[in-house]
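Only one structure is covered here, and it is reproduced in the block below.
Shown here: the complex without one of its protein chains, the others still in place.
Which chain is which? They are A, B and C, in the order written, and residues in each are numbered from 1.
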Amino acid sequence: MANLTLIQAVNDGLRTVMKADDSVVVFGEDVGPKGGVFLATEGLTADFGESRCFDTPLSEDGIIGTAVGMAMNGLRPVAEIQFQDFIFPAFDQIVSEAAKLRYRSGGQYTAPMVIRTPYGGGIRGGLYHSQSGEAYFAHTAGLKVVIPSTPHDAKGLLIASIQDPDPVLFMEPKALYRAVKGEVPEGEYTVDLSTLRTVRQGGDVTIYCYGAMVPVVERAAAQAAEQRGIECLVVDLRTLMPLDEEGVLEAAKQTGRVVVVHEAPRFCGYGAEISALIAEHCIEYMEAPVRRVTGFDTPFPNTLEHHYLPDDRRVLDAIEAVYDF
Amino acid sequence: MANLTLIQAVNDGLRTVMKADDSVVVFGEDVGPKGGVFLATEGLTADFGESRCFDTPLSEDGIIGTAVGMAMNGLRPVAEIQFQDFIFPAFDQIVSEAAKLRYRSGGQYTAPMVIRTPYGGGIRGGLYHSQSGEAYFAHTAGLKVVIPSTPHDAKGLLIASIQDPDPVLFMEPKALYRAVKGEVPEGEYTVDLSTLRTVRQGGDVTIYCYGAMVPVVERAAAQAAEQRGIECLVVDLRTLMPLDEEGVLEAAKQTGRVVVVHEAPRFCGYGAEISALIAEHCIEYMEAPVRRVTGFDTPFPNTLEHHYLPDDRRVLDAIEAVYDF
Amino acid sequence: MTDMLTVLAPDGATKKGFEADLPDAELLHCYRTMLLVRSFDEICLKLQRAGRIGFSIPNLGIEATQVGAASALRESDWIFPSYRDFGMALYHGIPAVEMMHNMFGNAEDSAKGRQMPVHFSFVEPIHFYSISSPIGTHLPHAVGAAHASKLRGEDTVHLVSFGDGGTSSLGFHSGMNFAAVWKSPVVFLCQNNGYAISCPSDHQTASDGYAVKAEAYGMPHATVDGNDLFAVRQAVLEAAERARRGEGPTLIEAVTFRMGGHSTSDDPTKYVPAELVEEWKQKDPVDRFRRFLERKGLLTPEQDEAMRADTLAEIDRAAKAAEATAAPGLETIFSDVFAEVPNHIRKQGEFLFDLSQRRGEADAGDGEFPL
Partner (left out) sequence: MTDMLTVLAPDGATKKGFEADLPDAELLHCYRTMLLVRSFDEICLKLQRAGRIGFSIPNLGIEATQVGAASALRESDWIFPSYRDFGMALYHGIPAVEMMHNMFGNAEDSAKGRQMPVHFSFVEPIHFYSISSPIGTHLPHAVGAAHASKLRGEDTVHLVSFGDGGTSSLGFHSGMNFAAVWKSPVVFLCQNNGYAISCPSDHQTASDGYAVKAEAYGMPHATVDGNDLFAVRQAVLEAAERARRGEGPTLIEAVTFRMGGHSTSDDPTKYVPAELVEEWKQKDPVDRFRRFLERKGLLTPEQDEAMRADTLAEIDRAAKAAEATAAPGLETIFSDVFAEVPNHIRKQGEFLFDLSQRRGEADAGDGEFPL
């Protein structure tokens, strides 16, 4: 066990699979000698050689497009998109190609690949270095979407994603890269790609969250317990697609009061699906409206991002609202 | 008044604004001499000249990117994307640029433009000529999303969209292009961009739908009335963003039983937002779970598309399920 | 246009000094493949007009490009085709009936009826990559697959085929650029057939032809007469050899002409000048190659007649067999989204299976949803 930050855990995860499997290659913009703008790939070129970790031209379309080609021909590509905000030039390659290749070829060609990308706010990045696009990808059949919130999960989910036979979008909460630290087992281990993680037990209010919102929710839950004696069941979804729907519904039924938290804009955001599942499958258990605490339906601002991002106060407000309903 | 098909109404709408306003230009792949693959732009080059309606190279990125430039400099571009499935190469230009230009420039630069694109299934188009991507765009702050279901609305909403100061994605249900006919006023008129249309009154079950699903729902509602005496309130959303939320909630409260219908995959689809709004704002009025009748969470098949697409039978099943709950 | 390589004259004569590097049987196989393509076209057109298939893509006029290019590849090489490359598949022995299964989208279709017609996908006897509709996306795929071959030290060549319109796509830009930087073993084959649906070349690009676009990427290029099987073959062979030697990619522009509409849904008379069609008729690639074979004493008019009847019959049999094959089962809607069917999709499948049974639909099959 080592005590690592989330970004160190990502680096460790990459090293672990690269050592075990020659077919794993890591590439993207500035991932080579520079080690990536967040240093997720630090030292990989030095340690594994330029053929295993290399820089690409400035084209996300090319990065993902060539990754699909490598994947279908025996490699296990791990492509980095420098910021999730810059994934959109590759949207066609992801949505039309990686996601649909197995289906359209009747399984003759497949794209076992991972797209790693830092997402989310909290670094004063404004419109284009802060976005959370999970809803776009979770809506796209054929893609898996994974978001860790702890160093342990970051490594275990990353290894599972690289070994997975399908394309996985691995979104890393950049606000947590260095903000969280935790015990990370050495060597290879995986975290299952369709089970949620119960962060905190409680019988009064269920809160769903993922990524950088997990610590925010944890703080709010602690305050709710302290200030009001409200006990929250906090669920870290981890794998947004495929979602552990049974687990989600089970958690909702346990309290009958639900809050869903994410950074992305609310309208047609991922939280809407959670609400919809509840409205569809356990509305009769609900004691209160389902509240969403999310980013606003605007682009991401810069100076005022602390007002834009859900914080513990906003989550606490929602907890109280559904509890007091 | 003329009795027109939906595609004729689109053509009529384009002609009407082009006549009234010199700054309106129409362009895209094959929209010139060929008149578009569905003939939406038939005769426009002949009647208005090549500078008003013209073909572009095969690049959706270029089409939307140049449209943004034209829009900020005084033109009113109406760009066609040949099939909505081919909009993804332009996703970055739409999501990062058109949608965010006003915001990021503090209103100094704006992109009043329309992207017309046929969407949806029913023409045996398989994975890449059948998709319904409304959720991607409705989730993107800064874009309006409009989907007509009648010739009258097609023309009125199109004119309103072209005159609107913001970028509008105008999705045309290609399955209805020639399948529906209706009275269309001559000359200029507009349909407001944020009001739903009540298609059928009823006090038992509320059904939300749009585009090509409207006639399907109408048939199912008629059957429900005939076979079971169930009276459905059928709502055509028309403008998916901004949504007439008051109208939506009002309609839900009227019956307490809700069905949402769309062609796109269910997971994180537009229907989830409708469910979520209801779970948030009028869960206490609900007498039954909110049912979604949608495409499956798979890519779009070809031979079996009639099984993939919601039909009246599936809608009827859902009506009965929420009614009998 | 810059120098265009031509070997075979319209009258079937070959350039001085040219010696076909193919054995006679191979020459006849090339010719027969072109006839197969014509037959395939003809029968698909009829099927489409009769409403028995939904759509097809005419290949008339471009057979020599397809077959010439295919003839330069080994079976261990990969082909990343466009939807208009019937001849590449047929040349390498993909059975016509397999292709017809796709035209009908039936249960035997390797794409399980999920794709439109002409969206073939094969892994045997050659990798004939799964065609997708979005234009240009397969160029980076070829580069990535080639990069994998190269990393493993194989001498596999990856040929990727696309149209004049395809050069405007994003995939062209990123694919060409990455391949040149990585020195990937790729042959980029641009089939300049004059139009992208209705868009003529002067609306597609301001460059003089398409081969010159390679200059932007520091990539070698060649322009060849696309109606001359030998010229195409030679250029692809040379490019493939360069690639095998580790010297990187080449862009080849084959100048040809789409004699039919873009697809069976298209009416080209709206935008293609009739004179142009007339002009290109004179350059028919199949006639040209036939005259060559006749000159060489490899084919008599009678043998030609027989071969034509034979290929037509072969395709006809394939079509009949495919038409007689059942539609795919309902489970094909839900499988292959992921390697394993996740719960939410399984439930949707069960729902549909149950619904279809309640409706008494035969294609639901018996018993449980099988996935």
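Note that in this section contacts are C-beta pairs under 8 Å (C-beta built on N, C-alpha and C of every residue); 3 or more make two chains touch, one makes a residue touch a chain.
Keep in mind that what you see is a predicted model, and the values were worked out from it rather than measured.
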{"item": "Which of C:Tyr31, C:Phe55, C:Phe80 or C:Phe172 contacts the chain that the document leaves out", "value": "C:Phe172"}
{"item": "Given A:Asp12, A:Asp85 or A:Glu273, the one touching the chain that is not displayed", "value": "A:Asp85"}
{"item": "Contact partner of the left-out chain, one of A:Val37, A:Ala179 or A:Leu249", "value": "A:Val37"}
{"item": "Selected from C:Ala180, C:Ile197, C:Val272 or C:Val341 as touching the chain missing from the view", "value": "C:Ala180"}
{"item": "Of C:Gly93, C:Gly218 or C:Pro370, the one touching the omitted chain in the full complex", "value": "C:Gly218"}
{"item": "Residues belonging to chain A that touch the chain removed from view", "value": "29-30, 32-35, 37, 55-59, 61-62, 85-86, 88-89, 124-129, 266-267, 296-299, 301-304, 307-308, 313-314, 317"}
{"item": "Hidden partner interface residues of chain C, rising order", "value": "168, 170, 172-174, 177, 180-181, 183, 202-208, 212-219, 248"}
{"item": "Contact set of chain B toward the excluded chain (per top definition)", "value": "25, 51, 56-57, 59, 61-62, 64-75, 77, 89, 92-93, 96-97, 100-110, 141-142, 144, 165-166, 194, 242-243, 245-246"}
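The rule we apply is simple: only the chains that are shown with their structure count from here on.
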{"item": "Per-chain Cα centre nearest the global Cα centre, belonging to chain", "value": "B"}
{"item": "Centroid comparison with chain B (C-alpha atoms), farthest chain", "value": "C"}
{"item": "Distance from the mean Cα position of chain C to that of chain B, given in whole angstrom", "value": "35"}
{"item": "Centre-to-centre distance between chain B and chain A (centres being mean Cα positions), rounded to whole Å", "value": "30"}
{"item": "Inter-centroid spacing, chain C versus chain A (mean Cα positions, whole Å)", "value": "39"}
{"item": "Residue numbers of chain A (touch at least two other chains)", "value": "89, 92, 96, 100, 103-104, 141-142, 243"}
{"item": "Residues of chain C touching at least two other chains", "value": "114-115, 119, 132, 134, 170, 337, 344"}
